[in-house]
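Just one protein chain is left out here, and the rest sit where they should.
Lettered A and B in written order, each chain numbered from 1.
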Amino acid sequence: MNNIIGVIFITLGLAFDLIGCLGLFRFPDVYNRLQASTKCVTFGTCNILFGTFLVLGFNAAGIKCLLALIFLLFSSPTSSHALARAAHKSGEKLCEGSVGNEYK
Amino acid sequence: MFKKRKGLVKTVRYFISALLLAVILSALLFHPLNILMYPDLPFLNILKRGMSIILLSAFFCLFRVLRGPNAADRIVGMDMLGILIVGICALLSISTKRSWYMDIGIAWALQSFISTLAFAKFLEGKDFDE
Partner (left out) sequence: MRSKLILFIVGFIIWCLLRFPVDAQHIFIGIIVAAFVTLLLGDLFTNRPAQFFKVQRYLWFLYLMPVFIWECFKANLDIARYIISPNLSLKPGIIKVKTSLKTDIGLTYLANIITLTRGAITVDLDKEESCLYLHCIEVGDKKEIITAAVNKFENLIKKIFE
């Protein structure tokens, strides 16, 4: 039973990973790329890690999967925030069809 | 008239690229990777094919690293590659039944986070002391 639920989680995570990297490939702007890739890739990898924990059980590797999940959930939005701020400071412009900029 | 034509060309390009992606995905699904797999695992096929799907998405990230117009795009691609490798380590630790692959995953996540912060600081144009 645990195996089945774990494999369902892993499949969902793989699909979100692929969609996130497709967004990184398609979107026209640094900020949009950050948006697509950070959300989808973080959610997908967290799903893969949780599915791995369900398949392995309370093992040495399973507990490490949970630790990596918590660390990714804290670290990935922080790094994307730092990258967006650095890109704006270094003079990166918004893409063509953008509506408004209330930041400075 | 010309605008309509341009929209048509865009849609045709979208469908051709979607078809190519579907062909690549199905080729990956029918030709699994065989590395270090134990034959008695349940759901072996999904694990084998999942690794190749992560490899495909890593190729998109690599495209963004190679062709990104500015420095920020390349750093975004590097960051996403670092997160994808943690997923590959998790799948390897299921399929090979070795627990030290997750050690590699945790260490890689830490190192990728710190390197992304250092790149962002460098892009902002400050010294590292601040």
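General observations
Please note the rule applied: a contact is a pair of C-beta atoms (placed from the backbone, for glycine too) under 8 Å apart; a residue touches a chain by one contact, two chains touch by 3 or more.
All figures in this text were calculated on a predicted structure; none of them were measured in a lab.
Of the candidate positions B:T11, B:S26 or B:Q111, contact with the unshown chain belongs to B:T11. Across the interface with the omitted chain, chain A contributes residues 16, 19-20, 22-23, 26-29, 31-32, 34-36, 38-40, 42-43, 58-60, 63-64, 66-67, 73-74, 77-78, 80-81, 84-85, 88, 94-95, 97-103. Looking at chain B, the residues touching the absent chain are 7, 10-11, 14-15.
Following the convention adopted for this analysis, only the chains that are shown with their structure count from here on.
Residues 42-43, 46-47, 50, 53-54, 56-58, 60-61, 63-64, 70-73, 75-77, 79-80, 83-84, 86-87, 90-91, 93-94, 98-99, 101-103, 105-106, 109-110, 113, 116-117, 119-121, 123-125 of chain B touch chain A in their complex. Chain A meets chain B in the complex at residues 3, 7, 10-11, 13-14, 17-18, 20-22, 24-25, 30, 33-34, 37, 41-42, 44-45, 48-49, 52, 55-56, 59-61, 64-65, 67-68, 71-72, 75-76, 78-80, 82-83, 85-87, 89-90, 92.
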